[in-house]
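The structure appears below as structure tokens.
Here the complex is missing one protein chain, while the rest keep their positions.
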Amino acid sequence: MTMSEAPILPRDQSLGDVTDQLARIPLHFPTRRRWLIALSLSMLLLTLFAVSVVVLFTRGVGIWGLNIPVNWAFAIHNYVWWLGIGHAGTLISALLLLMGREWRNSLNRFAETMTLFAVVCAGIYPVLHLGRPWYLYWMFPYPATMGVWPQFRSPLEWDIWAVLTYLTVSVVFWYVGLIPDLGAARDRARRRGWQVFFGVLSLGWRGSAVHWLRWQQAYRLLAALAVPLVVSVHSEVSLLFAAGTIPGWHSMIFPAYFVLGAAFSGFAVVAMIAIVIRSLFALKNLVTDDHLDILGKVLLATGLMTAYGYVFEIFDAFYSGEAHEIQTVHDRIAGAYAWTYWGAIVFNFVFLQLLWWRCARRSPLVLFLVSTSVAIGMWLERYMILVTSLYRDFLVSSWGSYTPTFWDWSIYIGTFGLFMVPFLLIIRLFPVIAISETKEVLHEEQAEASHG
Amino acid sequence: MAEPRAYGLLAEFDTPEALLDAARRAREDGYRDLDAFTPFPVHGLAEVLDIRDTRVLWLGLAGGVFGFALALLMQVGANWSYPLDVGGRPVYALSAFAVIAFELTVLFAALFPAIGMLALNGLPRLNYPVFAASHFHLASRDRFFLCVRAGDARFDPEQTAQYLGRIGARTVELVPA
Amino acid sequence: MTQRSAPFDLAAIRHRLTQGGSRQWSSVEELTDDDEFRRWVEAEFPAAATILAGTGRRTFLKLMGASLMMAGLAGCGEGRSDAALPYVNQPENAPPGIARHFATAVTFEGYAQPVLATVYNGRPTKLDGNPEHPAARGASDAFMQAALLQLYDPMRSKTPLQKGQPTTWAAIESMVNTARAQWTAQGGMGLRFVVGDITSPTIIRQLRTLISALPEARIHRFEPVGCANRQTAMQLAFGRVAEPVYALEQCEAIVSLDDDLLGPGPWQVWHAQGWAKRRGEMKPGEGRARVHVAECVPGLTGVVATTRLAADPPRITLLAGAIAARLGVMQGQSATLSDAEHQWVTRAAEDLDAHRGRSLFSVGAHAPARVQAVACAVNEKLGNVGRTVRYREPMAALEGGSLADLARDMQAGAVTTVIVLDCNPAYAAPAELRFAEALGRVPTTLHAGLYADETAAACGWHVPLSHALESWGDARAVDGSATILQPVIGRLYQSRTVPEVLAMLSGAVGPDAQALVRETWAGTFGDDFDGRWRQALHDGIVQEEQPAPLSLSARVPDIATEPAPAEGIDIVFRPDPCVWDGRFSDVAWLQELPKPLTKITWDCPVAISPQLADTLKVGNGDFVELAAGPGKIAGPVWVMPGQAANTAAVFLGYGRAVHRNLSHGLGYAASALRGADDPWHVKGTIRRVDGHRSFATSQLHHRMEGFDFVKEVTASRPTTPPPKPQPTLYPEKSPEGYGWAMSIDLDRCIGCNACIAACNIENNVLVVGRDQVAMGREMLWLRVDRYYSGDIENPRSYFQPVPCMHCEMAPCEMGCPVNATTHSPEGLNQQIYNRCIGTRTCSSYCPYKVRRFNWFDYRKIDPATDAAHNPDVTVRSRGVMEKCTYCVQRIEAARAAADKENRDIRPGEVTTACQQACPTQAISFGNMNNGDEEVSKRRRSGRHYVLLEEVGTRPRTTYLARWNDDPGGEGA
Partner (left out) sequence: MTQIFSSAADAWLRLLAAGGLALVAGTTVAAVGFARSDYYTGANIHPMSQPVPFSHQHHVSGLGIDCRYCHTGVDTGARAGLPPTHTCMTCHSQVWTNAPLLAPVRHSLAENKPLAWRRVARLPDYVYFRHDIHIAKGVGCETCHGRIDKMPLTAKAKAFTMQFCLDCHRDPAPNLRPQDAITTMNWKPDAKTPAASQLAAAYHLRLGEITHCTVCHR
């Protein structure tokens, strides 16, 4: 990506305008109606989620379509899917911060926000899918009168720690980055309420030189940590499968395969949100077509890498010559759930090819549609990886099948509410785009310009 | 007549370049107890004001070491307290413990500097003298402030104010303590 | 989490089963059909309502069971009552909580199944074959195991009924007294008894006395399956009734024409033990126990057969003729045999000829009598009589007319009183007899049975019979030895035993069940009665002189030598392998037992051949209509690999008319097609009709798909490939101490389900109901996988029991985040229910998928299993994983006993439930670190192999490859 040289932001805007424009979003919220409609819809979904969870906890996981052999399905595969989406937020923010890619600054804030709640949605699934969720705390080491401890060799145990770490670090990273902007918002606020709100949250940030110095150190350090964290987290998620002996899971390529897939789906969702927000809040001057163009390229790149994973998986199976592995590949391509496999291929990679064309990348509509199809495609892929491996494992006699029930769907759809409600609240209450960093970029560009 | 106790003088500039220039000159002219307030980190400002502090980074290292040790201790300890045969794996399966060890390393390597940064910056600090300055709200918008604190040896409300004016300050304001 | 017995449980059980039990059930019945209630359900349990639509009470109860959890998240809701009730007056040597064992028997088609009953606090919790008894030798079959649950079945008849309304025994007695006056007046004219096969000396004595007192009274015998047909055959062959007894342990060559020797039925254990003994003794290449089977419907014998031929019923006759001819029993035959048939006949005949005196030619009891008669002649010619087959007086010795006679007389109005003893003709009788209707014309009708069934409904009066386990009585086992039945639990309801009822009929007031039996044996035991009586009760077998076998010579009847003109298809009737003729159809847990060859539960298919399926263009579950004469039935199809081309098989025991019976709404009533003269085979038509019903099967896929899960060895390749060395990064297990291991000999497994049955009862495995099984949620800890390979017309079939493998490198353990499944130093893969949080990782990682999960709270589904729970095993609650534990409760009990005596556990001291039940000793279990134990020997055997060895899990459960006597079918 060569964007770091070419100007990413229109220069004909002053620092002050940018500040006001961004800080005004919470203070004098535009598009109240659309926001309210969105919120109330999300609330509906959230209610659906709550109801489903109550039923789930009172009746048991039997209300899902699970069985032996397919005793993991929606819960786990949506867990992987949501977590994957979350990763892009961190990647965009952290990786590009380190690489000094200015274009990131217009995207990182809501990308990080998106991460937070995607991770929440992901994190809640392992709890829901427990047979006896009220004993969740047994997964944590505490001085029990039983004298028994968690089993630290279990990939599931690893995941709990990974996800919680990831959530905490994401929150910290997000908040540290937010503090100066909260300060800016505070100083724009006129109503007492807003002043106190931002005043407390900004912790009295005053932009002192020494504060900036330490802030930058901390922020860059967090970014530096976030990148390996993302990679490790999704590698561990993949170990949840790779550590089992089941054909189609027991594969060396899984960690890489999962991380790439995660970034792929995540960037797609970032693109979707970027497009929505920039039109919602009229931020075309900050989230420019160039941003979309870059997102498109990233999407294309990660997509192709994921595709490599598909190819290699098949090669792997036949190279190993292991009868069960080959059987599984066959079941995926031609089995009862072949639609998930081919669905994944089509939604992930066919439409994606549009992005070879610049005009397609720069057209919000096209990019949005492609991103949507990628999100769907990756969802199908997770479904495929889980179900097609389990429904026919080793012994022919234990072959089974799986059909999601109403409750499978209701909880999955409900998680959209769980994601959207807090997300909408955040973009309502906080600056959606990093103010200080944007200004920094803007100033640098103007400086470059003026010096010739 | 009694001097009103002051926090310092706040000089307002339009651009980071102006601020840098002023700060440099102020240092040359012997002012030491300086600070600046800017809407975004200004390159080179720390050098000019001669601020050096890497403790945040060291905190990161400390956090990492702490997290790593904690993780190993926790996992080895649990298996030492009740050793169980799990799938024929060794009781102290370090390769398996590595994962959580890594996670906690990252966790604390992130928490320590984050919290440390706030602590060293003396945040949260909701009430602070400079907030009283009439133009200070622009410090988070598009103005750049140089502050000569009252603690400075050469600080004198009138002279310093005029001095700041001379080196290009747009406005100069005395901030009460 | 669990339910454990406290002293005085019995009171509690009786209370629940009578009051609580009955009210709950009846109300559920009323409710499920009531709109008001439906609305309530929809409101309360939306999901329930959706599934409730058009399902039976069991499904509903399941949902209720699951919904009971609405009472909060108390997933492991221990009923924490802290009540502690001691005895007032503690019975002699019955300390609370210590198991005691009683030898007695349960009856099946009149034959005694000798059992050893395990009793906790006056509550039998397990039945096992009586090890002292030659007809059981410790082994059992599914029906014997299930008898326990029938005892606790809340659907059992609880009170006498008059026209369906509860009445008292007093009322019954007064009715009988008035009636008896009339009988005596007319010398019993118009008095008829309907009985099944009865071997009980007491009942036989009582009935004979009754008849001698009332010479005009008649007895009619009706056993829906039974062997009436065989008696006719014996009449043909020898001119007298006789009962053939086979000694399969003597047979090097068995030729079976449609005779499922090893299949379910009273003789299964007897035959299986004999066959297995022979199968085990012989060395490779020495023929072992070769079995040649020609059958129209695949049976268990066909699965283990050396050569198997699928033949339609008419062909069976021809094959018999051909074999008889080749052995010179009949004159030259001109039967037109196909090549396959010809080849099979040649091989069978040669084998018989080669093993004169060491062979057996047997024809199914439901084959035409003449064909069976030929078999008698053939065996005689081969010199097998007295060696591999002996004849004796039938155990069911009562002489009597047929049900057809009775029906005729009833229609003619010649009958004034019908007394039906412990059988259900109104349901099971061939429809053409219109028995129930005829019964309606009889003034006085009395039914005595375990259930208020169809016949009870058709009779004016009904009295509840006591279950064998509640009764004093006696019966003879298939080997002819008698067992005295003693009650192992107090009567749960106001029921009486058959002897008591008979005594009542002959005027005795308040008869004493035990006295009636003692009276029978007074003669046999003579002086020292008490001694021998006590001895008999203790041993579970009466030591008495066995009558010498009959010496008979067979006449050869002529049989059809040309195929009858084939019109329509052949419809054959078979008892259901799990509910038999319907007498077990209310035992939920037998309903859920997968049928050996189809793995269908809770249902009853019409089994048709692949060829028929192809011509009709139907697949599993599509409905077909079978018609023969006036009768019609419609049922869902099961395409049975290896079934004879032109044959459709219908099964007895389903389509019950009793609303509250579990089979109600399941399957069809086969009696609609059955004929009175030949109840086993009719010519009929089949056509496809609308409708589809998906079966709830425990195994979806039966073709082995080219894998070698079941390995075979042959005389030319007598060993399995040696195990590959498996490098591991993990510490090796030390061979010190105990190393529990199980070995399953696939050469002996006949897929009879006895192991599953025993396992379920021993380990409190819960019933989950049809819908859950259909979703793939059956609970079996031990499943018997059924595979076939080769062409679907006549495939080669295999059975493979799969319990937990107890892998040394268990993937499941590694997956559990809370240490709920770990490894014991002795190699047990432990599953700790009370620690399990239900992540199901273990099951996902399990390559054998032997783990089972409690998706709902299944504990409340079947009250019968509730009462039969084994107090030494946790009853699993909602949300926890469970699986085979190698019966760890037995290991720990043995260890406690051993440790108290400061000794080691002796070889053979620990037996798992499945091992104990297995009639062929296919399963052996023990300490593999002790080289002398059977299991270690097997692990050293050349046939030893590991299932899915390539996965590297190092299982403790391993297999012995199956012998293939006839690789490639070209003779050995």
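Per-chain numbering from 1; labels A, B and C assigned in written order.
Simple rule for what comes next: a residue touches a chain if its C-beta (ideal position, glycine included) is under 8 Å from a C-beta of that chain, and two chains touch if they have at least 3 such contacts.
Small disclaimer: the values here were computed from a predicted structure and weren't measured.
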| item | value |
| --- | --- |
| Which of A:Asp187, A:Asp293, A:Glu313 or A:Asp408 contacts the chain that the document leaves out | A:Asp187 |
| Residue of C:Gln145, C:Gln273, C:Gln699 or C:Thr874 touching the missing chain in the full complex | C:Thr874 |
| Residues from chain A at the interface with the omitted partner, ascending | 142-148, 186-187, 195-196, 199-200, 204 |
| Missing-chain contacts mapped onto chain C | 1-4, 7-8, 78, 82-90, 95-98, 737, 822, 824-825, 828, 830, 832-835, 872-874, 885, 888-889, 891-892, 896, 899-900, 902 |
| Those residues of chain B which, in the complete complex, touch the missing chain | 82, 84-85, 124-127, 131-137 |
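What we mean here is this: only the chains that are shown with their structure count from here on.
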| item | value |
| --- | --- |
| Selected interface, A-C versus B-C, where C-beta contact pairs are more numerous | A-C |
| Averaged-CA centre spacing for the pair chain C and chain B, given as whole angstrom | 81 |
| Whole-Å gap separating chain A and chain C, where each centre is the average of the chain's CA atoms | 57 |
| Two or more partner chains touched - positions in chain C | 811, 814, 816, 819 |
| Sites on chain A at which at least two other chains make contact | 148-151, 153, 157 |
| Touching residues on chain A, where the partner in the complex is chain B | 14-16, 19-20, 141, 147-153, 157-158, 161-162, 165, 168-169, 172-173, 176, 180, 183-184, 186-188, 199-200, 203-218, 221-222, 225-226, 228-229, 232, 236, 239, 436-437, 439-440, 443, 447 |
| Complex interface listing, chain B residues touching chain C | 82, 84-90 |
| In the complex, chain B residues that touch chain A | 16-17, 35-42, 45-46, 49, 51, 53-54, 56-57, 60, 74-75, 78-79, 81-82, 84, 86-87, 89, 93, 96-97, 99-100, 102-104, 106-107, 109-111, 113-114, 116-118, 120-121, 123-128, 130-131, 136-142 |
